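Note that this complex is displayed minus one protein chain, with the remaining chains in position.
Coming up: chain A.
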Amino acid sequence: MNENTATAAVAPTSGPPDGGRARRAVTGLLGSAAGRNTGLVVALVLLCVVGVITAGDRFADVDNLLTILRLASVIGVVSVGMTFVITGGGIDLSVGAIVALSSVWATTLATQAVARDFHWLSLVFTALAVGAGCGVVNGVLIAYGRIVAFIATLAMLAAARGLAEIMSNRKTQIVDVPGFTAFFDASVFGVPVLVIIFVLVAVVGWVVLNRTTFGRRTYAVGGNPEAARLAGINVRRHTVLLYTLLGVCCGIAAILLIARTTTGSATHGGLYELDAIAAVVIGGTLLSGGRGTIAGTVFGVLIFTTLSNVFTLNNLSISAQAVAKGAIIVIAVLLQQRLARRGDS
């Protein structure tokens, strides 16, 4: 994927000019991969090497790779949406709670009854609508209510999870809608539907961020909101759209989670905010906004999921896994900084 060419094209609109970025873009496809994601690719390859050495065929098995992708799908979809919000200069701490609320709302007995009698898509739309609704609330509070994103989404985190607990009465709601289960259990040419949805979301996300006006505006708003406003961008409306987009991603994630676990529960999506932010940040997206890459985020998600898989294959504990996760965040970011500096000079 040729990301730098795309970002270079938008550089003029994204606030302060970035000479380094433009220069790197000239180096073309290979240079682009080296400039941004080499650290991540190296980390992922290293992990895979460790996996093959320690677990051999069990790791390199097609089924195992599909398992990793399937596990990466849910958090991956959330992380793609999170890339937009962070690139646009925001942050969203409420994604896990929104996933929980969407999953609970979409699996109430009433929704399930409608889904059975009418069509299972009504269950899907419920989850998407709830996710989008939460996103709109976040966006409006931040853009028009002028509440700091950290605070507004912190409030949503508490409120959405609480509402999910009230709606579900803290019980796990089991899904029994035949069409829904059949659709999401299926595979196309051996690739699970869940994984296809994740790939679609990532591709659409990449196209939108790098090839559309919406994407250019996102970089602009994140880079320098005042400059973006002067350039004629409706910054407030754009902010609301960004959070809504992430809300929809949470809705999609909730659907995938319902399909995977056959349940809706107020405990779903625990710590997703941290996992998604970690994936986005090691993916090279600036927390301060203005720069972000979908490919980096996808690599970030794959690294964490593969890590957990390799650890389980070797019978290692969750605690050791957490230590390794911390180390990988630091190593990947350090590698990226080194390589980026070399690329700039």
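Keep this in mind: a residue touches a chain if its C-beta (ideal position, glycine included) is under 8 Å from a C-beta of that chain, and two chains touch if they have at least 3 such contacts; residues count from 1.
Note that in this section contacts and distances are computed from a predicted model.
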item	value
Listed names "Cytochrome c oxidase subunit IV", "Fe-S oxidoreductase", "Ribose transport system substrate-binding protein" or "Pyruvate dehydrogenase E1 component beta subunit", matching UniProt entry of the absent chain	"Ribose transport system substrate-binding protein"
Options A:114, A:129, A:159 or A:313, residue touching the unrepresented chain	A:313
Residue of A:257, A:278, A:294 or A:329 touching the missing chain in the full complex	A:257
Among A:37, A:64 or A:102, the residue in touch with the chain that has been omitted	A:64
Residues in chain A touching the chain absent from view	55, 58, 61, 63-64, 67, 70-71, 165, 169-172, 174, 185, 257, 260-263, 265-270, 308-309, 312-315, 317-319
